[in-house]
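A single protein chain has been omitted from the complex, and every remaining protein chain is retained in its original position.
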Amino acid sequence: MSDTPIYEIENLRLSFPDMAHKPLFGAAPRVEILKGISLTIPRGDVVGIVGGSGSGKSTLGRAMIRLLEPDSGTIRFEGQDITHLGEDALRPLRRKFQMIFQDPMSSLNPRRTVGAIIAGPLRLQGFDRVSQRVDQALDHVGLPRSFRSRYPHELSGGQRQRVGIARAIATEPDFILADEIVSGLDVSSQAQVLNLLDQLVKELGLTLAFISHDLSVIRRLCRHTLVLYRGEVVEYRETQALFDVPEAAYTRELLDAIPLPDLEQVWV
Amino acid sequence: MADARGLVKRRIGMRLWLSGGWLTLLVLAAIFAPLIAPQDPLMQDLFGGRMPPFWEAGSDAAFPLGSDSLGRDVLSRIIYGARVALGVALIAGTLTCLIGSLLGLIAGYFRGWPDMVISRLVDIWMAFPPVLFAILLIAVMGTGLTSIIIAIVVIDWTRFARVIRAEAMSQGAMDYVASAQVAGRKRFSTMLAEILPNVLPTIVVLLTLEMGIAVIVEAILSFVNLSISTDQPTWGSMIAEGRLSIHQAWWVLVFPLITLFLTVLSFSQLGEGLKDHFDPVLR
Partner (left out) sequence: MSFLTIENLSAHVGPAPILRDVSLSVAAGEVRGLVGESGAGKSMIGKAVLGTLPTAVKVSAGRIVLEGEDLQAMRPRDRRRLIGAKAALIPQDPLTALNPSRRVGPQITNRLVDILGWTKADAGHRAEELLDEVSIPDPERVMRAYPHELSGGMRQRILIASAFAAEPKLIIADEPTTALDVTVQKQILRLIKQMQARHGTALLFVTHDLGVVSKICQSLTVLFGGKVLEDTRVEQFFDHPGHPYSAALLAATPKYTDPDASLTPVPDAVIEGVQAEIAAFDRMHGHV
């Protein structure tokens, strides 16, 4: 049972209708975003999903937690085929895979208190002792319990992001998808959030998929790295190996683009 | 990190006090009309016709704002007229708001074919010239308050639907909505629990605006005699009558006009003031 990989994805394809070129009558032409992605994520792994804009990394993440339905291919979560399950069948599964969003400003309902935001998924999934669990979640992310009554606009960017993390871990999921969660943060908040995630993965035995366009934040956190380019897998290896000897040209391009705080770096 | 973000409180502004004050006054006047109106609004006294307001010579203190050509007390008629105006505003406004907002929310959040159907409906509906439409409806249904209310609702729901649809669409794209889906909330429940509260400030403004519009529409219709057919005073009919004797008795036109103006203004300012007051997101 614990040997079943948490995710087995085979030949995943997903397209969107191109509304800009829609004829008056009839369906819009499809733009293919994911062009046959296959990967396996073992339980307990931390995998980084990296690519530039247009690479399909966000789409892949959202397909994995079934916010989107793929056109073809299969997604197995803990052995179960969830590729085309309807919302009603997915709902009870939803407590097992959660997501942390990029923009903490838009991912927290501005009209709800922090406490209500974290309690939301708990209530929906029918958990007991909701109040206690909310407190525990806040403790885990290092926020004071008194923040329960605050509104999102009363918190800083880093704090809001932590509320997002608290909400995701509250239902004790097996898997968490983190979609560009540090992209808008400054260096110090970034480090704090990444350290927090690292710690939570170990403490709570989570499997984590970390989407980012920036390879430099991935190194410390992720055991494996998946590099995407235009909807296709370019490279999928152990992070260490990938950084030491990048095989794909695109991976090298991504690495070279990172500006290091070092005047000696040959960069231009 | 302690910061001042939590400390900024919203105070009730002048705008809210003034508009709320006027409307409260009006509501109380309408409710307690029999107790506070100096005269019976329908009582005619042909010998006491066209008396000026109390500060001019030849006036009677029992008729503070003067009387019209049939000797009826202007102030009392204004007070009783408030019943009609507010009644129409409340009922027509609320019904329009409920129907229009619900359809707008559904169209904007669910998209797909509900949106297609509702949007096409709105487009076609809005192509009818509203005044013509109103007159047509009343010609078919007959005059009276019910007809006016129905006419207003039938015509104006599109205003709500359009705006609320746009708001629902933009809120629906926000990550907190996706987060609700990830947490397992059903779609209809998400619409009510997550999107509606964020769209509420806009709905409030539109509702108060709609109430103001309802008051004006009723006034216009009663001005052209398409409103209630009985003797009951309405501001619009008072203005129509006052127009005829404007040179001899300006007060018969002016006071209902001022009341109408203040009422409509108060409704719109109330909406703005409420929206500012209840919106927790500052800036």
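To keep things simple, chains are lettered A and B as they appear, and every chain counts its residues starting from 1.
Please note the rule applied: a contact is a pair of C-beta atoms (placed from the backbone, for glycine too) under 8 Å apart; a residue touches a chain by one contact, two chains touch by 3 or more.
Keep in mind it's a predicted model, so treat the numbers as computed, not measured.
In the full complex, the chain left out of view touches A. For subunit A, the list of residues touching the undisplayed chain reads 52-53, 156-157, 184-192, 194-195, 213-217, 219-220, 240, 243, 253-263, 265, 267-268.
Rule of thumb we're sticking to: only the chains that are shown with their structure count from here on.
Inter-chain centre distance (subunit A to subunit B, centres taken as mean C-alpha positions): 48 Å. By the touch criterion stated above, subunit B contacts subunit A in their complex at residues 1, 3, 5-6, 174-176, 178-187, 194, 197-198, 280-282.
Across the complex, subunit A meets subunit B through its residues 65, 67, 87, 90-92, 94-95, 98-99, 101-103, 106-111, 120-121, 124-125, 150-151, 153-156, 159, 167, 171.
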